[in-house]
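Yeah, one chain of the complex is gone here, protein chain that is, but the others are all in their spots.
Right, subunit A next:
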Amino acid sequence: MADREWSTVDVEDIAALTAVYGGNPARWPADRRAAAVRALAADGEAHELVVNEARLDALLSLVAEPEISATRVDSVVAGALARLDAMAVPAAKAAPRRLDTFLPSPFDVVRAALSWLSVRAPQAGWLAGATAAGIMVGVMTMPAATLPMSETVAQTAGTVETAQADVTDMPSLLFTSYTVETHAR
């Protein structure tokens, strides 16, 4: 109904217009009002359509308009302001903290950590797992080393060597068994 030029309208247009907007030309969309009013003057059938819709408009206008007194408006606005005050109170209570209270106590740190973990337990689990795997891979890929033994053990004239498998790819590194060999000097 909105996507056309309204230079001229016929009875069908008037019927469609009044079926939506009623019989009062003041309520009709501006883009088609002038042409519709011209058609009314020239066409008795169109005029009859408008009169019929105006009767329904008259019935609708019998419904009383709600009375909005200034007192009521003030009450609503004051209520909204009071609720703003109520919302601001918790923030105002939290604001005047002393400087020393900004320093977290150990208890606060532990509580914050627990709270962080409770929210991010899955992420923390992944992080811990990834860290452990990294350490394990690091240990396993460490070059062969001769570890000096403690004094008491050294008396037995031995060394402990890690035996490194001759593999370089990650799956092999993870699944190849390692042995710790003790060589007597």
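Quick notes on this structure:
By our rule, contacts are C-beta pairs under 8 Å (C-beta built on N, C-alpha and C of every residue); 3 or more make two chains touch, one makes a residue touch a chain; residues count from 1.
Rule of thumb we're sticking to: contacts and distances are computed from a predicted model.
One chain of the assembly is not displayed; among "Sarcosine oxidase subunit gamma", "Pyruvate dehydrogenase E1 component subunit beta", "ABC transporter ATP-binding protein" or "RNA polymerase sigma-70 factor (ECF subfamily)", its UniProt protein name is "RNA polymerase sigma-70 factor (ECF subfamily)".
From the options A:Thr8, A:Ser75 or A:Thr131, the residue with contact to the unseen chain in the full assembly is A:Ser75.
Residue positions on subunit A in contact with the hidden chain: 1-2, 19-22, 27, 29, 52-53, 55-60, 62-69, 71-85, in rising order.
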